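Written below as structure tokens is the structure these notes are about.
Here the complex is missing one protein chain, while the rest keep their positions.
This part shows chain A:
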Amino acid sequence: MKDIREDIAWAQINKDVLKSLENPRKLYWVILFIAIAMVGVAVGCEVYQYNTGLGVGNFDNPHVWGLYIATFIFWIGMSHSGTLLSAILHLMHADWRKPIYRFAEAMTTFSLMTAGLFVAVHLGRVWNIYFALPYPNMRQVWPNFQSPLLWDAMAIFTYLSSSILFLYVGMIPDLAICRDNMHPGWRKKLYTAIALGWEGTDRQWRNFRVTYLTIACFLIPLAVSVHSIVASDFAMSQQPGWHITSFPPYFVAGALYSGCAAIITLFIILRYVFKFEEYMTMSILKKIVRLTFAIAMVWTYLNLVEYASVWYGDDQAAKHLLIQKATGTYAPFWWMMNFCGSVVPFIMFFKRFQTHIPVMFSVSLLLNLGMWLERWMIVSPTFADGYYPWTWDHDQWPSFVQWGIVFGSFGWFAMLFMIFCKIFPSVSMYEVKEMVYHRSLATKKLEATGKLAATGKGAH
């Protein structure tokens, strides 16, 4: 199986990708419509919550965090695989990433934007959110630099701005192709402006490569640090179930895991909707599936390490919490999380399912369900069974407002993503050309050595 056919003409690549900007399948509009409807639900819930107070989410006094924080971590986590594909695999010269990294990087950007919204939705007084920014002011009041939440805000902001930059810089040669091939209209004007006068000269390519590589190198430590810092929100606190040293690597592994699963989902959707069958090939799907399986095992390992260290440790409160997770109110969700996160990925172990689209689609959704539950199972049980027995609370249940906003966030993400894919090329044209070129070079080399061997034989 080949990652890509080596005899695709370059003009054909341009044509196929540009077609995705104009002529997707009908399913595109269905997805977009559903996504916008979901956003409507979330906006309604948020307006209600904003006007009435956070009480409508059915929070209570010891149980002050809920689905918002859990879903926030989920979206932050989702963003990590875009960077994995676009930056880490770029440095490792993995050619197969080329047709799929663009949409993965877009996924990074949009899931970060979604996560950022959850910070706002979660706050009691969102209109004062700027208090958390270190802006110089007359009163000399600063945010608290000791708070992991502040590190969080800064890390996410840095990661988001770098991701947007990375996405944009990597797109410039493609934007020039769009500019050159579009009929006059608003699109042509847009591409002309943002292609920044790209002509494809040697000097431009050299500068482009250096810039791209620099941002890639900058982004990798950033990606790791962002989720480590989100983990610090919990690990730096004192609460049982949160105060765990292994949280930062555990969170990063979980992030890559849910991100890779989301890439599989979006891969399958985009492949169909934009008719990218030639570019998003089964061979590439197989490679992401294997990568996801490997990360799933890392996550499972770290999860087991956490359980074991709590079980054999001396922290009675943490142990009590672990037992409550497995047997208490949250038990169905906790077991579901372990099942989806550690058992379901074994389907990926079988070769025949690795390229089976319906199976992989449902598996990827289940994996992400598991990862969402994981975040919820980190946040909520600690409030239900914390240190202080008097405040143990097993009845708290998120109201429709919390569920509605969480539900709508998926619509918000899908909406941004779908609009992006319709306006910007979601397959990197110039890199696919490179890939085709590399492959044809390799084939030629193979043929040449084959010939040489044949003539060598003849000489004897």
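Keep this in mind: contacts are C-beta pairs under 8 Å (C-beta built on N, C-alpha and C of every residue); 3 or more make two chains touch, one makes a residue touch a chain; residues count from 1.
To be clear about the criterion, contacts and distances are computed from a predicted model.
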item: Absent chain [UniProt protein name; select from "Inner-membrane translocator", "Alternative complex III, iron-sulfur binding subunit ActB2", "Isoquinoline 1-oxidoreductase, alpha subunit" or "Fe-S cluster assembly protein SufD"]; value: "Alternative complex III, iron-sulfur binding subunit ActB2"
item: Contact with the hidden chain (one of A:158, A:239 or A:355); value: A:239
item: Residues from chain A at the interface with the omitted partner, ascending; value: 52-55, 58-65, 122-126, 128-129, 131-132, 134, 136-138, 140-150, 153, 233, 236-239, 383, 386-388, 390-391, 393, 395-396
